[in-house]
Every structure is written in structure tokens, then in C-alpha cells.
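A single protein chain has been removed from this complex, and every other one stays in its place.
Order of writing sets the chain letters: A, B and C. Residues in each chain are counted from 1.
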Amino acid sequence: MNPKWNGQFSCFDLVARTGDRIGQPVHTVVSLGDVGIGADDFVVMAGPCAVESERQLLSTAEAVAEAGARILRGGAYKPRSSPYSFQGLGVEGLKILRKAREQTGLAIITEVMSEEDVEVIAEYADIMQVGTRSMENYALLEVLGSCGRPVLLKRGMTSTLEEFLCAAQILAMAGNPQIILCERGIRTFETATRNTLDIAAVPVLKTVSHLPVIVDPSHAAGVRSIVPALARAAVAVGADGLLIEVHPCPEKALSDGNQSLNFTEFRDLMDDLQPYLAIPQEKREFRPRLVVGGAD
Amino acid sequence: MNPKWNGQFSCFDLVARTGDRIGQPVHTVVSLGDVGIGADDFVVMAGPCAVESERQLLSTAEAVAEAGARILRGGAYKPRSSPYSFQGLGVEGLKILRKAREQTGLAIITEVMSEEDVEVIAEYADIMQVGTRSMENYALLEVLGSCGRPVLLKRGMTSTLEEFLCAAQILAMAGNPQIILCERGIRTFETATRNTLDIAAVPVLKTVSHLPVIVDPSHAAGVRSIVPALARAAVAVGADGLLIEVHPCPEKALSDGNQSLNFTEFRDLMDDLQPYLAIPQEKREFRPRLVVGGAD
Amino acid sequence: MNPKWNGQFSCFDLVARTGDRIGQPVHTVVSLGDVGIGADDFVVMAGPCAVESERQLLSTAEAVAEAGARILRGGAYKPRSSPYSFQGLGVEGLKILRKAREQTGLAIITEVMSEEDVEVIAEYADIMQVGTRSMENYALLEVLGSCGRPVLLKRGMTSTLEEFLCAAQILAMAGNPQIILCERGIRTFETATRNTLDIAAVPVLKTVSHLPVIVDPSHAAGVRSIVPALARAAVAVGADGLLIEVHPCPEKALSDGNQSLNFTEFRDLMDDLQPYLAIPQEKREFRPRLVVGGAD
Partner (left out) sequence: MNPKWNGQFSCFDLVARTGDRIGQPVHTVVSLGDVGIGADDFVVMAGPCAVESERQLLSTAEAVAEAGARILRGGAYKPRSSPYSFQGLGVEGLKILRKAREQTGLAIITEVMSEEDVEVIAEYADIMQVGTRSMENYALLEVLGSCGRPVLLKRGMTSTLEEFLCAAQILAMAGNPQIILCERGIRTFETATRNTLDIAAVPVLKTVSHLPVIVDPSHAAGVRSIVPALARAAVAVGADGLLIEVHPCPEKALSDGNQSLNFTEFRDLMDDLQPYLAIPQEKREFRPRLVVGGAD
């Protein structure tokens, strides 16, 4: 049996093969202006599921910036999980995102779903988001390898962490080491929530990889009332940030309204997190340690 | 469509039928001496997976009591997930547990797996634990209905929260309303951890039921290094307590050694939780609210 | 790496430890009068989910006997998957089952859910059925070890085949080697059917164990229209028999009506199977072979 990461997790021979972490105390930090994802900051990305209109996006951008978010999310190209659902504004949406950046200074993250769209989206976005359904779209990962932008990679719907890291490696080997991992819940038999947030994924990924890890409590919950609790849990386990859906009027959102927060709710959530974020990191002793080898 | 709890969770018609919570601001508190589970205290239950010897148990009892645990766990009757595994000391183990209570003042929780054992275990234990594999053992739940002791009910390996609450209701209808729910992770495709801790189960259960909810981070993790992070997450989402495996020498434990903490690690975990527990509950605004009816 | 069964299945070290099959060409046959389950016969067990009345059961017994069933199923004690569901007639139901045996000559199979009920049920039944929710009820399995009746063991809702065989071994080690394994579908994300019939479980179990394996297409399907197709598949993969729900009037059944066949449908199903059963077993070459060792 090969030596394993810290003698505990059972499935990361793969990671060991690339030797990413052995002897490397340094973690990857994805820098955007003065924001460092994976550094000491806790970075909140917020915004609507889809860019619906200039007014909707700009008002959201201002509200989330004021509440402390550093990055604006918003989909210009939407996955059509059904042939009847909203498909996004396309380039028009990208232009609205750019305008929001100009007005608020927020960096922009938006999803890319097609190899063909990589180039145009890279012109407008600061971070390219790869959605859950695309985590194993290897052709897309290859093209993103040379897009010149950091990539936020969402975990697949039922992917193991090993498969998740494997997708990250394909991206890295294609030339792009600027990767942010995003835990967003996995499919289980539970129906009370849209997905099951695998909160343990955060300390596991922080132990076996050097990449920043953020949490999307909105898609995990599927209902807005428990988003704040999941956000607190993400802080408590050491996540590097959050990706949260915010909409001026969730009841009227074209997609994901049930899980979106309105501006007041988002501000409350940000306030709610402060005392948790204020706990000195050194107090968070007893975190997962990296020990090469060791018995099971 | 029937009205649903707070218009958000999709599966709790069942709960609505019993009308447990409508108009009832009162939560169930399970009281043991001066400990109130489900009240303002955060109650930690700790101890070995199995009672192996008097010396092992008594030393653990002292260590966990000193670190702040209020309840001692320890299995006298063990489930045989394989015909070759350790099956517990039986009544001998119960006597050792009683001795530990006398010496430390800790209340005792231990598992019951057979209808036949209910009576004898109820003589010794303060809380009867129903394990994951027994959650749907309705015959056992019926007998526990009249055992005169509170019951800690663990969620089934792949049970939905609706099924979990249904088992709790069977117990309540059999005459025993003193129930503590325990989230201990569910089976998913992830193999890095033994189970996947469904951290969202805590706020969901606290919203739709009136029962105390505790978290077992040890069985969820399967590896000790991430137990503290999961324990912090449990505090952050509003759990009423924890159930944690502690062993004088985890490397030599007859069962579950990989996920057990030693005394130092347990003390560190308890220290680590303090600042999280110190955050005033009022700061935890924006928690799930109970609203009858409402749109989806 | 240990040698494995036939170098192919990845999880049966457990079985290898008991050495059941090495050098043993003999398969277990569970004999009831002139019926041999696990021998050359293809044995169909049929009847209602629950014994509801004498009239309902006797008419069903006659109908299924005439159509070729050899064993009558019917629940006298029902699991209460909800506190509101029908719980069975108890001893009264057992007496009705006995009367049906006297009138038709069919052997009787009925479910046992409680250790306490084992003795009384064993007085009336020819085969004791352990339901899906009880597969890991080790206390019950222990008591059944000395009940003097064959046991039909249903696979747990999300059990692996290794866990299934482990439960069978616990029963065998408790003194009862007369075991029939029953594949009845496992829980998956699919909702079109009640469960997902793991048809591959039949050839795998027939390869790695010496026990008879039957299929319950009714619980797997959940809807009657595909029960016949699943029954044909069971014959095609080499199952030793079937367990099928039949009711005089499925629309009025107190439980499982959607998946029950009426008498005509059951007769059609039995006719439908004949040409598949007539294919000589020797034609079914190329079946799983047992080879000790071998590469992966």
C-alpha cells in the first residue's frame, strides 16, 4: 500500500502522485486586485443566479458591496436543466456585469458552459465558474487551461472528493493552476434540502490539497431560511469564503428564487458571521494535519 | 397541496399532522439532574465506543468530566456488523458504567439493541441509545415507549429526515416523549469520510420539530483529525450538544479507534469550542423560522 | 492483496474467510414437502402484502395455487413505516394463513419483526421472512438462529451484497443454515420505480455463495405494469424463484395496492414466464464461474 496523506483519509493516492503538497507549506492564493482568495481574508461572492436586467444586477451589486461582499456573481449563460427554463442574456449579460464592476469595484464571477464561450467570457469575467454539471466536461477544462483567468470549480452532483481533485488536476495540467474549489452540496436521498452540504469536505480538501476552498450554502440548502446557519458552519470549519445567491426580490427571480436572500437578509447574514470570523485563527487549533505515511 | 411548514421544506406533512409545534413556543427539554438537553446548555456526551475494562472506562470518565463533558457514553452491548467483531461485555459493562457514574457524577448513555435487553439496561442507564441500524426497529421502539428513560435516537444510515421524525413519533406514541435526535452522518458515495455529516439536518430538525438535536462528529468523520472542525460546525448551526468518542489509547481500541480522540485531543476540542459557544445566541439571528402555510 | 473470488468481484474477502464454497459443488436447498428452493424447481411465492380477512386470503390462495405458485405469502404482523398505517391482524392473521395451507396445500411464508413474535410465528409459518428494515436487526437474527424454520432474508434498503451476506452469516452462525436470499431492489435516486432492482445481484450471489436467491419484483417496481418484465429478467439471470404480491382487488388493498397484481394478471405473468423457464439450463452457458485467485 502506498503511503497516504496523513494516514487517515482513504482515497487520496492520486493526490500523492502529483506530490503537490509534500514539503510545500505554501497554499495557493488566487489574487484579484487586493482580494486574496485562500489567504487570510474570508471572501464572500454574492449576487443573483442569473443576470436578468441592468437594474436588477446593479442594485444587487451595490447592496452586496455595501454589506461586505468582494466579488459579484451572476449568470449570463445558464444551464438548461430543462428545455423550458430561462437560458440567460448571453453577451448582453456580460456587459451588464462589466458595468456593475465599473460602478462598484467588485470583481466578477460568471459561469461558462461551452468551450465556444470561453474566449468571450474571459474578456469580461475575473473568475470563470465551472458548474456542477460541467465538472467532468474534460473538453471544457482543457480549454480553460489557457484562458488566463482563475477558475472556480464546483463539485459534481455526486462526485467524490477524489474525482473533484482529479478534475482540478486536469485543469492544472492544462496550464491553469489558479483554481478555487467550491463545495455546493451533493445529491443524497434527503429531500428536505436541495442537496446535502458535505461540510467535512472543507477540512478534508484543506488537508490534502493546497487550493482555496469555498462553500455555496445557497445551492446546498435550496431554501433560504437555513442559508445563514450553513454559512456559519462554513466559517467554523475553515472555509476561505462563500458563494451566495442574492436577489432584489427573490419571489420574482427567474431561477433559484427559493434559495436567494434579499438585501436585508444578506446584510443580516454578513453581520451574523462577524463574531465567528473574529475568533482568532490560532484558536482553531486541532485542525487537520498533514502527515505523510502512517498506519490506517 | 397541503400547507407546509414555513413554506420551504418539502417533506414534512407528517409532522404537520401531529400538530406538535403550532402555537407551541415550548421546546422539549430532556432533564438529567442539573443537565437540560435542549435548554440553554450545550451538552457534551463523551466516552469510548465500547466498555472494554473498568480501568479503561473509569480513566476516560474522569478525563472527559474534567474537560467539561456532562454525560458518559460507552457501549456494553455492541452491534455485530460482522460475526467476527467484538460484542461487548454485557451486564458486566453496565456495572462498570454505574461505577463510573458513582465516581464522577456523569450521567450514563449506552446502546440498546434488543427488546429483551431494555429492562436490564434501563436499570443502569440514564439515557437509552438507539443505534443507526435500529432506527427502524419498530418492535424495539415500542418497548422503549414504556422504559421510563429518555431515548437518544440516531438517524438511520440512509434515512431521510422525514423517516427519522417518523421513528421519533412512533416512540412518542408508544408513550415516551423524552427523545433526543442525533445526526451522525449518512451514507453517500464519498469515501474520504466514513459518513457524510448532514449539517443542515440540525437547523431543519430544529425548525420542524420541538426535540433537542445533537451531533455525533465521530461516526460522521471516521477519522479523528476532522472531528474538531465538525464539532465547531455543530455549535455554529445551533446543535444542543455533541456525542464524541474518546479512548485512553485510540490505537488500541477494540472498535472505532480511528475516529476516537485521546484525552488531550478531547480537552483541546473542548477548549476550541469555547469561543464559538460564547457568541451570544441572540447574535445568531436569521435562524430558521416557523411559518405555517406560505408559497413555495 | 488477498486472493479473491474468481478474480473479479471486489468485496468478498468476508465470504472467503468462511470458505463456504471452496471445493463444495453442493448448493443449499431449502426443502418444504416436495418443493426444493435452490434445486431445479423455479419456486413462486405469491399472495397479498397483508392478511386482511379470511375471504381475501383464501380466495387469493386458491387463485395463486391454481396459477402455479407453491408458497403463499401474507403478512400478519406489518411494519409500521408510519404511525398511521395498518399494522396487521396478528395471531388472527396467522390462523387464517394456516387455514389457507389446509385448504390449498401451499406452504406459508410470513414476516417476523420482533424477537418476541418468533415463537408464535414459527408455530404457524413454514418460512420466516425477515424484512428489509430488519436485515441488520442482529438481535432478531440471533433468535431466528434457533427457530427451527427456514428464513427468507430480504436485502436491506441500501445494503451492499457484502453486508447482505454478512447478515446471512450471522444467522447461520446462530444455528440456522436454512437461508433464502431475496433481492428486492435498493434505494437509489430514481423515482420512477419504488426501488431499483439490482438484477446483477442474482448472478453475483449465486457465484459467491451457496444459498438460493429469489427476486421480489413487486417491491422493486412499486407499479404493477412492469412486474412481469422484472419477473422475466429474474428467470433470465438464473434466480431460484420469485416473491410476488397478488390481491383480489389491488385498488382496495390496505397496503401496496399499486404494486399488487390481480388474479388474471398473475396468471398471465405465470404463463408469460413459461417459455423462459423452458430454455434448458445447459443453454445458459457462460454463467459466472468460481475461480479462486486470479488477477484483477
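Here, a residue touches a chain if its C-beta (ideal position, glycine included) is under 8 Å from a C-beta of that chain, and two chains touch if they have at least 3 such contacts.
Just so it is clear, the model here is predicted, and its values are computed rather than measured.
Peer 1: Consider the whole complex, including the chain that is not shown, and state which of A:29, A:58, A:122 or A:157 touches that chain.
Peer 2: A:157
Peer 1: Which of these touches the unseen chain: C:153, C:214, C:230 or C:243?
Peer 2: Final answer for the missing-chain contact: C:230.
Peer 1: Hey, which chain B residues sit against the chain that's not shown?
Peer 2: 187, 189
Peer 1: Of the residues in chain C, which ones touch the absent chain?
Peer 2: 6, 8-12, 158, 160-162, 186, 188-193, 196-204, 207, 220-221, 223-226, 228-230, 232-233, 235-238, 258, 265, 268-269, 271-272, 275-276, 279, 283-289, 295-296
Peer 1: Which parts of chain A are in contact with the chain that was left out?
Peer 2: Its contact residues with the unshown chain are 14, 17, 79-84, 113-117, 133-134, 136-139, 157-158, 163, 166, 169-170, 173, 187.
Here is the rule we go by: only the chains that are shown with their structure count from here on.
Peer 1: Measuring from the mean of all protein Cα atoms shown, which chain centre lies nearest?
Peer 2: It is chain B that sits nearest the middle.
Peer 1: I'd like to verify one number: the distance from the centre of chain A to the centre of chain C, where each centre is the average of its C-alpha atoms, in whole angstrom.
Peer 2: Comparing mean C-alpha positions, chain C is 47 Å from chain A.
Peer 1: Averaging over Cα atoms per chain, report the distance between chain A and chain B in Å.
Peer 2: 32
Peer 1: Need the CA-centroid distance for the pair chain B / chain C, whole Å please.
Peer 2: About 35 Å, centre to centre.
Peer 1: Two-or-more-chain contact residues of chain A, please, as numbers and ranges.
Peer 2: Within chain A, the residues that touch at least two other chains are 189.
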